[in-house]
Structures are given as C-alpha cells and as structure tokens.
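A single protein chain has been omitted; all remaining protein chains appear in their positions.
Letters are used for the chains, namely A and B, taken in the order the chains are written, and counting of residues starts over at 1 for each.
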Amino acid sequence: MSADSGAMRKRTFVVTRFDPDVDQAPKTQSYEVACRPDWKVLDALNHIKDHIDPTLSHRWSCRMAVCGSCGMNVNGEPKLTCKTPLADYGDVVEVAPLANFPIVRDLVIEMDGFMEKFRSVKPWIIVAKEKAAEQGTYSQTPEELAAYKQFSMCINCMLCYAACPVVATNPHFLGPAAIALGHRYNMDSRDEGQVERNEVFRGEGSVFHCSYANECSEVCPKGVDPAAAINQAKLLAVVDWASSFVVKRNR
Amino acid sequence: MARASHPQAMTPHRPGSTRTAPPQVPDRFWTQRRMAIYQLFDATGLPYMLVGLLALRVAFALGRGPEAWAALMQDFAHPLYVAFHVLALLSALFVGVRFFRLFPKAQPARLGPAKPPPRPLIHVGLYAAWLGVTAILLVVLGGIWP
Partner (left out) sequence: MSKLLLRLEPVIWLLFGAGIMLGTMLLPAYLLTVGLGGPLGLLPEGALAYDRAHAIASNPLGRLVLLGLIALPLWKGAHLLRSLLGEWLGHGADGAIGSLLYAVAAVGSVLGIYAVLTL
C-alpha cells in the first residue's frame, strides 16, 4: 500500500469545445484538475464546470448508469462518464463528444437523428385488437419473458452508435439500439406487429447493412448485446420475407 | 484528434435550431485493435473469392483431361501459388474461429415452435462438425480412402 493511495492526483483533461455562435469547428481546451482517487470522469467534468470553466456544456443525470445521458468518447472509446473511473487512466484524459453524432455544443450531441430511427421501428406492443380491461392482463411465462428481456435493458445511451463502423459510414442504417429494440418487440409474445417491423428492417435502414463487427456489443454498458439482436433480426426478417410469398398479406 | 464520419451520420431529417458541427470519429477509430481485426476479417473476402475462382479452374482442368490436370498441379507448386494457398488456409481458419464465436448468439430464442440448443453446445457442435468434415475430406482427398 503506497502512502499516496488516498492522495489527490493532478490530471490534464483535453476536452472538446465547440460554440456554434463563435467557432467554425470544434477545438480542444485543456484543464488541470486535482482529482480524488475515487472519481469518475463525470466528477472531473462537473468539477471543471463548477470551479474552473462554467461555460462547459455536458449532459448527465443519474450518476449511476441507468439514465443513458452521459455517454462520451473518453480516450477514443465510447463510455458512460459516470461509470468510468479515472483510476483506469493516466495523466492525460481526452474527453470528446460521442462519435458519429452532429455536435450541438461542447460535449453535447444532436440526438434527434437517433430518435427518428428509434421511432421508425415502432417500439411499442402492436396488437390487432386490444384485450378489453375486463379480460384481465396479458400473461407471459418466464420462458416467453426470457426470449426478449435482455434486449429490453437498453438505456438509449447511444454508445453503440458511437462504436459502429456502419453508423460511421452509412447514414441510412437504423443502428444497433433501434434494431435491438425493434427485435425486443418482435420477440415479445404479446406483440403482433412483426410483419410491420420486418418491413422497416428490410427497408432503407436495413438490418442487412450490419456487417457484424460486434463493436456495439463490446461497448454496451448494460449487456444488451445489440449485435446478437441485429443478427437474430436478420434471420427473422428473411423468414418473414420468404413467408410473404406464401401467406397472403393485407398490404 | 478526430476525423470525419459520414457528413450526414445520425443527422435528423429536420435540423435543429442551432448550427451543429459535423459528426466525427476519434483518430484511433479505424485502427484500434478490435476494429483492425474486424477489417481483416472482412478482407478475407478477397482470398475467398480467389479460392472460388481457382476451384473453378480445378473443375475445368478435371474436365479437360490429364494434361490440363498435370499443368494445374505444376502451377500450384509455384511459390506464389503456395503462398496464396497458405494465406487462404490461414484466412479460412481465422474466419472459422471468429464466425463460430459469433454464430451461436445470432440464433433467435425461438423460430415458430423451434428453439436453438444452448449456445455452448452450438459452439462445440460447430467445431465438431468442422473437424469431422475436415477429417473426411482429408481422408478422401489425401489418398487414404477410397
């Protein structure tokens, strides 16, 4: 045990700054921060904003990796800054906004592109006729729940979009979280909307754009494994496509 | 310390009210270890296509007769062909290992009434099949039987 194990450590944070009213392009600004040994990256950012530079903008909320707000690129890797210990890093820590998203200001990215793709997969239970309230609730066995539960754990932090080589190069691709969520509903025994969703999955945002790089699953902080969802979705989309020739459809 | 993504990556169809900076990726995005391995995996597509075309040549040579076959075997003994076939072999092994690792989790929990075997079983089963097929083909093509 070194005598310094509880001591503060001075680190340099190289933070991306961008003010759309003033800057042509993003640039970096360095801050020297004396960090406590148990700090996460977010603690350092909040310290910068509170004590050094109040103009720094960044998103955060729950501080416990459930809200998905604080996703950023730290030393080139997409991370939840509330969950990323500074102890994993050295003297210099680079903090940049999440990759592959337009930058609104400093570390804040434009989320609407994600929300569009998200909505397009119809992430809700679709039934032809809702069960009447008197008939009671929908029941599900543990096995039926297990078929989709993992994919329901997504907190929409978008780290997967920041890691995906297809998102980086193909603006049409639906992306990991959107497909994983669509697949979550396709696998839900209460849902009857597979045909509709599989049309979206075979459309312009096609699940088949995915090249199974598996980067999304590597960076996912909640173990959702979107790569598994996407590639399961490919098989189901093909089965749906094949059955569209055999079974008559209303559209 | 950043390079550009596609200029319209993750861009909404209706822009927001403030000017945004274009999407970017970190410098190391394309060269970091996992991404480099994945690109190598994609690049095995080239030796695979060439193997397919060479197999076509094998088939035509067999159809043409002993002289064509002998010429082909002589060509294949050339150092460049040997190097290529070694590269192709390494590619196939690399592809097999990576693909067998990723395949089990790509099976949906159910497809109609069907359910997949447990993932570790699929993983082992794939290797068993690979070894089995390889053994049979080695026996046949290697001159042991028939």
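Here, a contact is a pair of C-beta atoms (placed from the backbone, for glycine too) under 8 Å apart; a residue touches a chain by one contact, two chains touch by 3 or more.
Not measured: the values here are computed from a predicted model.
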Given B:Val58, B:Ala109 or B:Val124, the one touching the chain that is not displayed: B:Val58
For the chain that's not shown, point to the residue among B:Pro22, B:Gly96 or B:Pro116 touching it. B:Gly96
Tell me where the left-out chain touches chain A, residue by residue. 165-166, 168-170, 172, 202-204, 206, 208, 211, 234, 237-238, 241-242
Where chain B meets the left-out chain, the residues are 6, 39, 41-53, 55-56, 58-60, 62-63, 65-66, 69-70, 73-77, 81-82, 85-86, 88-89, 92-93, 95-96, 99, 103, 129-130, 133-138, 140-144
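One rule holds in what follows: only the chains that are shown with their structure count from here on.
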Chain A and chain B have mean C-alpha positions lying a whole-number Å distance apart equal to 28
List of chain B residues in touch with chain A within their complex: 1-2, 5-6, 8-14, 16, 18-30, 32, 34-35, 38, 42, 102, 105-111
Interfacial residue positions of chain A with respect to chain B in the complex: 14, 16, 18, 20, 23, 25-26, 28, 73, 76-77, 94, 96, 99-105, 110, 112-116, 146-148, 161, 165, 167-171, 175, 187, 211-215, 218, 225, 227-228, 231-232, 234-236, 239
